[in-house]
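What follows is one structure encoded as structure tokens, with my remarks underneath.
Partial view: only certain chains, each at its native spot in the assembly.
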Amino acid sequence: MPYVDIKIAGSLSREQKAEIAQEITATLQRVAHKPPSYTYITFNEVAYEDWAIAGELLDGK
Amino acid sequence: MPYVDIKIAGSLSREQKAEIAQEITATLQRVAHKPPSYTYITFNEVAYEDWAIAGELLDGK
Amino acid sequence: MPYVDIKIAGSLSREQKAEIAQEITATLQRVAHKPPSYTYITFNEVAYEDWAIAGELLDGK
């Protein structure tokens, strides 16, 4: 029963999300023996204005 | 001081959220003796494209 | 596919967790029509030293 939450600054295409979900699920099955049907993954695309590194928002204004 | 975060694939109506918030708050008061005024609940409606189970995005394309 | 994360300052007994999990799952089934087998709930007991309200840690030292 893994639950994986992925926060990413900016956005991803549907194809990228599908591929990432597939690979992470396969990794958790192979390495941690977690059945895929129990693996939940959520994507959370965060606007650059809402993410800061080193005290600066990533939209760089 | 409970903080409850609810992630749901798809969406809920305002009525559903109101009822869920009321019931969970009542449960935490009755079972865990937490005063309602200290109970925070947030709802997070996740698009089907952003939630995967068994390695497949839920929008099923 | 709801995922519910419950953070509570202090601790709960196993009996309290079992009852809370059962009631929240039932609420989500009745109000939001979510099948129980898809409802994940996690409990996160946070030490009073690790939770602050109004700028003060809850262990009250």
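Per-chain residue numbering starts at 1, and chain names A, B and C are given in the order in which the chains are listed.
The working rule: a contact is a pair of C-beta atoms (placed from the backbone, for glycine too) under 8 Å apart; a residue touches a chain by one contact, two chains touch by 3 or more.
Values in this document were obtained by computation on a predicted structure and should not be read as measured data.
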item: Number of copies constituting the complete assembly, 3 shown; value: 6
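The definition used in the following text is that only the chains that are shown with their structure count from here on.
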item: Whole-Å separation of chain centres (CA-atom averages), chain A against chain C; value: 24
item: Centre distance in Å when chain B and chain C are each reduced to the mean of their C-alpha atoms; value: 11
item: Cα-centroid distance, chain A relative to chain B, in whole angstrom; value: 20
item: Interface hub residues of chain C, defined as touching at least two other chains; value: 1, 3
item: Complex contact set, residues of chain B against chain C; value: 1-9, 12, 16, 19-20, 23-24, 27-28, 31-32, 34, 51, 53, 58
item: Chain B-touching residues of chain A, taken from the complex the two chains share; value: 14, 17-18, 21-22, 24-26, 36-37, 39-45
item: Chain A-touching residues of chain B, taken from the complex the two chains share; value: 7, 46, 49-57, 59, 61
